Structures are given as C-alpha cells and as structure tokens.
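In this view, the complex is presented without one of its protein chains, the others remaining in place.
Should a chain be cited, it is by its letter among A and B, assigned in written order, with residues numbered from 1 in that chain.
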Amino acid sequence: MAAPESLVYERPESFTETPTHYCPGCTHGVAHRLVAEVLEEMGVTNRTIGVAPVGCAVFAYNYFDTDFVEAPHGRAPAMATGVKRVLPDRVVFTYQGDGDLASIGMGEIVHAAARGENITVIFINNANFGMTGGQMAPTTLPGMKTTSSPNGRDVESQGYPIRMSEMISTLDGVGYCVRRSLHDPKNIRLAKKAIRTAFETQVRGLGFSMVELLSTCPTNWGMTPVNSLKFVEEHMIPAYPLGDYKVSEAIKQVKI
Amino acid sequence: MAKELWKGNEAIAEAAVRAGLQAYFGYPITPQTEILEYLSRRMPELGRAFVQAESELGAINMVYGAACAGVRVMSTSSSPGVSLMMEGLSYIAGTEVPAVLVNVMRGGPGLGNIAPSQADYNQAVHGGGHGDYPRIVLAPASVQEAIDMMGLSFDLAEKYRMISMMILDGSVGQMMEPAEMPEMKPIVERNWDWATNGALNRERRILSSIYIEPAAEEVANLRLANRWKEVQANEVRYKEYFLDDAEIVVVGFGTAGRVSLSAVRAARAQGIKVGLLRPITVSPFPYEVIDQLTGQAKAFLVVEMNMGQMLSDVRLAVRGRVPVEFHGRPGGMVPFPDEILHEVQRVNGANLSVQTDPIDGWLARMAEVK
Partner (left out) sequence: MPAKGWIEVSDLYCKGCELCISACPQEVMELDMSRLTPKGYHPAHTFKDGCTGCAICALVCPDAAITVYREVTKAVPAAG
C-alpha cells in the first residue's frame, strides 16, 4: 500500500459505504460528494441533520454519515424549518430536485427563504422529473422533449421555465443564493466552494442559503453521460446563467 | 389553582404550554385562530419555537421535522386545514414519531362554514391520510376537559410514538367557561433513542416513512397494529351518566354528548330509564363498554353533529342485538336539549326493529326540519 502522505484524494469519510442507486454518470453523485466533503472539512458531520426529498434523491439518507429525515414531496424546507427551530445550533440542509423544489414544493421553498430560515438548500436542476421517468418539470427547457411533453415543451400551453435562483434571490431573508454547474472540473470546484459558502452562511446565522446546481440526467435525456455534460454546457447554462444572485455583505467578508 | 374564566382556544394553548410544548407551527383558520394568536405571544416569551407557517402543509411538515428532533410539538387547525395536513399526518404516522394535532371542527364539506360541527369524526378516527395507520383521538366536551386532555395528548403520543389528535367542535373552542389550569411543567430533555438531533457521540439515525421492500413495510404495518392493540387495551376512556339501570343508552361525544346529558337529565325527571355514554377517546373507541351495555339496553340512541359517523362504530359494537337509533344535526347545526329529549321519548315509546337502517328514519324525521 501507498504511504499515507502520498494520498491525494479518497472517498470522504462523511460518505457512507453504500453505493448510490443513481444511474451511471448522473451528477447527483457529484453533488452528494461535494456536500459530504464540505461537511467533513467544516467538522460538522456529527451535528448535521439532512432532509431528503422525494425524487431521485429520495434515498440520499443512505449516503451521508449524518442524521437524516425524509420529507414528503416538496416539503423539505418546512421540515428543515421544524428541525432547525428546535435545534438552532445544529446544521440543517435539504437536498432537493427541481420537481420537488420548483414544482410541488414552491410554497415551502419560497417561504422558508422569505423567513430567512438558517438552513442550506442544495437544489439540483436537471430539467426533468428523474425518479418517475423523465416527465416535464418547471425547469424543462422550451422545446425539450420529455415523457409528458413528447413533442417538446410548448411554452404556449405548458408554460415557461422557472429560474429559481433569480426568484429566490429577490427575498430579503436570503443570505446567499448562487447557481453553479457540475459539467466540468472547473465548475465542480466552483460548485464546492459555493456549497462551502452556503454552509458557512448557515453556521454564522446569516440567513437562508441555496446553491442551485445544473445537473445531468443521462438516462431520461437519452444521452451518454459525457454528452449530457455537453448538453448542460450548450443548452442549460444559456437558459440558466451561472452566477452569484445574492451574496449578502456579511457573507462577502467570510474568507474560505 | 383557582378557577378562572378561560376561552376554549386560549385554554388549549396555555394548557399545551404548561404541558411542556416546545414548538408550535400553525396557520390561521376560524374557529381556532385564537390558539395561534395566543401562542404567537406566549411561545417567544418563553424562548420556545413558534412559526406561523405559509400553509397547513407547511405547518404539519414543520411539526414533522420538530417531532423527528424529539421535542414536544403541536399544531392546531380546523376542518379544511386539517384536510391539507393529511399528507403530513400519514408521513408522521409512517415514521412513528409523536405529534399532537388539535382540530377545532367546523361545518363542511368544502369551505362549509365556521359553525360547530363533528363532521371530521371519520377523518380523524378512521381515515384521513393514505396508508394503514392508527391514531389516538380524544374528544373533550368542555374547556376543562380540553385543558386536562392537552397533557394527556402529549403523554400518549410519546408513549406510543403515535399521532394524538384532539377533536372538538367550534363551540368548545369559542366558549368561555370557568376552568382550572394545571401547574407549569418544566421542559424535560427526553433524549429519545430514536430522535434525529445530530449524531454526537452516537451512531447516526435515519427517520423515514419509506419501506421500499413490501415485506419490510408489512412488518412496520404489523408493528403499528400490535401497538394499537396495546392502546386499545390500556387507553380507552369514557364517561358514564345514569347507566346503572338504563334501558335506553344515549351515545354522544363532545358537545353532542354534553347537550345530550341535559336531555338525559330531563328524561330521567320524567321517569324514563335513560343514561348517557360519552366517549372521551373516540379512538380507541369504547367498543367493549357498548358491548356490555347491549346486555341491559333495549335501544341505543346515537347523537352527533354530523350525518351519522360514530353511529357506525356503535352499531359495530351492538352487532344488531338491539335497535340503534340516530339523531344528528349536520352542517354546523347544534342540537337543542329538548329535541334530544324528544328523541329519547320517541325511542322509549317506539316499537323499534333491528332490521331498519337508522339513517332512513332520521332522514324522514329531518324532512320536517326546514
């Protein structure tokens, strides 16, 4: 075996040994790993409570070595509110997809943000309902084919995509709200830094924090994992521009 | 402590606080809004959690989160709001965490009205959320009883890791009565061995209502079924009035039971051998005592402020041995003692059959109510 000092990277300890149920190449796994690394680096794994959603990440609780609860579809921010209000010194985060957060859970996310709940939300935007087999989500791009928009999303009858980060960032309770992407190494590094900043926002009591992550769904998009990354770069990012939508003055002072 | 004049809703709120309520999440809806208003002052002054949620969906899921964290938590609502909470209640039941919910019932279905009703009996006792799950349901008939049941609700919820509901109609919530508050109980750190409050110096915990393997879900369902047998064996509560020699047994819960008592007293004064059974726990339902009363009674009269919901449970206990008659005022109407007295007199004088559907006779009699 290699000498310990030669180790460059290994699976984070705050990840359990359970292999994920995600399809090969799905960037949910990358997002999970980044959250696990951040919790470990901040030394808060043993005082973190995660809130799993309904959707592909429904089994997220199997993968993080933290306490976890599992919310009804869309209700994770409300459940997280309940946990955080009675355990204010713990770290509480939700991990939600776009069906969960931007469709059925729109009320809960907006009001948790508006109340400035000191929770962190990891929002996975992969432009469809993954778990149920690739139906149209509020985030589905115009013209994008899904199993419930078989001719492509027709904005005349099926409406327009919702840009959550832009919307959430208008609320005064929000301390930190950014959009990042998981499609290449540089952006994955930026995503991790954003996740770290979001959790730092929470532990400092600086308000609601959300990181939207543009993510892939190779199976339901009908693409290879590698081509899915290209789709994110070429089609998702133009529709969902990456950037810092809200970084409060207090958080700008935080050095990571 | 001395008796004071308490409004039902505020009494419930203060009684919950004194029972050690650590977190409250609610949403305004008539006729229970005073609970929310009262706790919006009281909880922060004690340093306890209070959130006016964005909806009943939000409120019940905040309850769910706080229940998973292992604290004494409650929400309150009224009929339409409780319907919205059913999703959360099913998840709470499936996760086997304790939570208390008060439903100050109003007339329905739909938006209905804001008058007193008992039309959510079936939703509370038999139905509600999806899936198989039992829950404890208490039905107070006075402000004092509501106060006394608040602490009991938390104790039962925690003892059986189960939802404990209190259903009362809007009149109990809105009326003012002299009542005695219990002493303030200190908050107790319960350190439950199941709570997800951070894996400090212990293995991590997961609280979820998912059993993706049907065989495991069956095991979980059977665990609930067995726990319910324990509740049935130990927690049935009811009040008996004039039942020793009663030949007619009136059965009514909450306000319907309370109004019936006036009628029973009046009937006794006329020499009619009538008594009253008032279930305190409508779930677990006092089947056994009704079964025993069937031996002495020549007829039952069920009085409810609905279209005959608890009636089914009484009939289940009576099993066709003697006639079960029904008098109900649905839609937000409250029966008067003299109309119940009239019903008692009718049942006393009639030659009743066990073959007829009590609803048919009731509807025929109600045709005159215009």
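As a working rule, contacts are C-beta pairs under 8 Å (C-beta built on N, C-alpha and C of every residue); 3 or more make two chains touch, one makes a residue touch a chain.
Because the structure is a prediction, the values reported are computed rather than measured.
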Partner chains on view for the chain not depicted: A
Which residue of A:27, A:103 or A:197 touches the chain not shown here: A:27
Among A:71, A:188, A:214 or A:242, residue touching the chain not depicted: A:188
Absent-chain interface as seen on chain A, which is shown: 2-3, 5-12, 15, 17, 19-20, 22-30, 33, 36, 184-185, 188-189, 218, 224-226, 229
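Assume only the chains that are shown with their structure count from here on.
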Centre-to-centre distance between chain B and chain A (centres being mean Cα positions), rounded to whole Å: 41
Chain A-facing residues of chain B, complex: 22-23, 25, 49, 51, 53-55, 57-59, 61-69, 71, 73, 87-88, 91, 95, 196-201, 204-210
Residue ranges of chain A touching chain B (in the complex, touch as defined): 45-49, 51-52, 58-59, 61-62, 65-72, 75, 78-87, 90, 107-108, 110-111, 115
